[in-house]
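Written out below as structure tokens is the structure these notes cover.
The complex appears here minus one protein chain, its other protein chains still in place.
On to chain A.
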Amino acid sequence: MIKAVMVMNTQGKPRLAKFYEYLPVEKQQELIRRVFAVLCGRAENVSNFIEAESIFGPDSRLVYKHFATLYFVFVFDSSENELAVLDLIQVFVETLDKCFKNVCELDIVFNYSKIHTILDEIIFGGQVLETSSAEVMKAVEEISKLEAASNAITLIPKSASGWRSR
């Protein structure tokens, strides 16, 4: 199963962290720091895999991908295949890209809850749920439509228009 998904920027600031098994906040922070320490020491043009057992304990592998200013890091165990997870990262990023039209770090920062929604459609409870970015997009759009609808009914926003970034 997949143990954790992290997105951090090249300065080591976490942009998204999701652990599929509960860890206390301090431990999460420590893991993020240690992963970043390993990542920033790696050259370009080397493999996308890292021995992660010293950080995450036995039977853990780490696959990362570097996009512009962001590292996408997936941690998982032996029941997944490294190359396949690498493609899963690709799916995740492709979906983000479709969602935000040329995704950049700021999109991820400002759309924190949406990123979580997207990730939840791809990985569910630590298992790969969906690998087609089109399907993921469909699901996410459906959610936002319904959310917006339910929102419109329950709320009469007075000054809400200012918040909307439509």
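In the analysis below, contacts are C-beta pairs under 8 Å (C-beta built on N, C-alpha and C of every residue); 3 or more make two chains touch, one makes a residue touch a chain; residues count from 1.
By definition in this document, contacts and distances are computed from a predicted model.
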item: Protein name (UniProt record) of the chain left out of view, among "Ribonuclease, RNase K b", "Somatotropin", "BHLH domain-containing protein" or "AP-4 complex subunit epsilon"; value: "AP-4 complex subunit epsilon"
item: Selected residue (touches chain absent from view) among A:Val93, A:Val109 or A:Met137; value: A:Val109
item: Contacts of chain A with the absent chain, listed as residue ranges; value: 1, 13-14, 16-18, 20, 22, 25-26, 28-29, 42-43, 45-51, 53-54, 79, 81-84, 86-87, 90-91, 99-101, 107, 109-114, 116-117, 120, 124-132, 134-135, 139, 141-148, 150-151, 153-155, 157, 160, 162-166
